[in-house]
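Have a look at this one.
Note that one protein chain of the assembly has been removed; the remaining protein chains are unaltered in position.
The block that comes next holds chain A.
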Amino acid sequence: MTALLQHPGYDEERLKGVAEKLPCREVQAEMLLSLMGQPHQYSYPSILIYGHRASGKSHVMHVLMKELELPHATVSCVECVSIALLFEQVLLSFFGCDAPSLLPRSPSLSDFVRVYRQQCSQSPAKQTRYIVMEKAELLRDTDASLLSALLRLQELVGDNVTVILLSEIAWDKFRPNTGCFEPLLLHFPDYSKSELQQILSQNVHSSYSAGFYSAYINILLGVFYSVCRDLRELRHLAALNFSKFCEPLAEGKVKETDTHKLWKHIEPHLKKAMQTVYLREVSSLQWEQMQQMEEKEAGALRGLSAHTHVELPYYSKFLLIAAYLASYNPARTDKRFFLKHHGKIRKTNFLKKNEKTSNHLLGPKPFPLDRLLAIFYSVVDSRVAPTASIFSQISSLVTLQLLAQVSHDDQLDAPKYKCAVSLDFICAISRTVNFDIVKYLYDFL
């Protein structure tokens, strides 16, 4: 199997090392190596590698670059909040720490190309240089010219350089409207179940046999494979639950080979893990503590989403209720709900054709500040002076993200808001102030 990787120009021992570190990705590594050619040869200007999360893109590139000692710069596009950072990192890893200081304060693409050319003439490439860009899909959000320039950087700087883009998104969603140089596309498929089994089984715990651990992985995959195929997550879960799996063994109840009993023991535990620690309802630290505790004590630990209760000042509660009513009731119906002598108007009179659907299905609608205050004053039971603190409560509700400001920040005149809380939440709030909100909601008329 390892004999597959044979390429002129690279040390065979090293290639062997590469092959060992890349299980189940030999084909892709082979493909890449043949694209890269021999070190001194010019390579293809740009390559796009795409595949799902944890399909080994970065890992393969990393191993290849490190093991074969190729000159490279690895840049993560999340990290490069400005293009200056990107340029600096590339120059730093190719030409040493003096190069970035040649860039002006906020460099443009042409500055980068100029500095690169200048440095390149001093230390020309003896072998292909690689720029590996992780999470390349974020390049779409930056200046449109950056992506097209990177794709043909080889041509621009006149150097033996190859840009390798790693992305979770296929090239079709990338391509700029204006057209650009087409990179070579390389797809990394997801690992299959047997491949996952093979990779995960490699991390054997030193005090247990490989067969035992492999059986454990098999059980783990049986539970989790249907919901999660992320190698990283699976490895994490395997680490968290292994001690529980070994428990009967340590107590001497079962032998290593008695897989069925072991399965009986661990299966409910893994099911529970799927609902809690996998969803990050419970952190991994707490999960480990739970395993050490007794069964009944563990029940006391509540997940993150269990805490939804929010304590608010009295008027803030009413402001939130008013905001909810304003967001989910059509403005025409305010008269029906908040005027004393509204007459008898049936729901059918209000209904327009397109309003047959529930407002709760459509989501909150924006409303102006005036309407919010008008509803607030008719909802709150006592007389409230329009003091500054009422207004500041509205803005603190916005900071708490219970309301969302729809209009632009600069618009002081008539700001518009949306209510950003759920029906359950508002029902809980209105119960604390003895306000029957359902009676005031158009949808439940």
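Note that a contact is a pair of C-beta atoms (placed from the backbone, for glycine too) under 8 Å apart; a residue touches a chain by one contact, two chains touch by 3 or more; residues count from 1.
One rule holds for everything that comes next: contacts and distances are computed from a predicted model.
Student: Not counting the visible chains, the remaining one has a UniProt entry; which protein name from "Origin recognition complex subunit 3", "Photolyase/cryptochrome alpha/beta domain-containing protein", "CDK-activating kinase assembly factor MAT1" or "AP-3 complex subunit delta-1" does it give?
Tutor: The chain we cannot see is recorded in UniProt as "Origin recognition complex subunit 3".
Student: Which one touches the absent chain: A:Arg105, A:Lys340 or A:Lys439?
Tutor: For the chain that is not drawn, the touching residue is A:Arg105.
Student: Which of A:Leu186, A:Val310 or A:Val406 touches the chain that is not shown?
Tutor: Hidden-chain contact among the options goes to A:Val310.
Student: Of the residues A:Lys66, A:Arg235, A:Lys272 or A:His360, I need the one that contacts the missing chain.
Tutor: A:Arg235
Student: Check the options A:Ser123, A:Ser145 or A:Ser284 and report the residue that touches the missing chain.
Tutor: A:Ser284
Student: Touching the missing chain, which residues of chain A?
Tutor: Within chain A, the residues touching the omitted chain are 53, 76, 78-79, 81-82, 84-85, 88-89, 97, 100-101, 103-105, 141-142, 203, 205-206, 232-233, 235-236, 238-240, 242-243, 279-280, 283-286, 304-305, 307-316, 385-390, 393, 396, 399-402.
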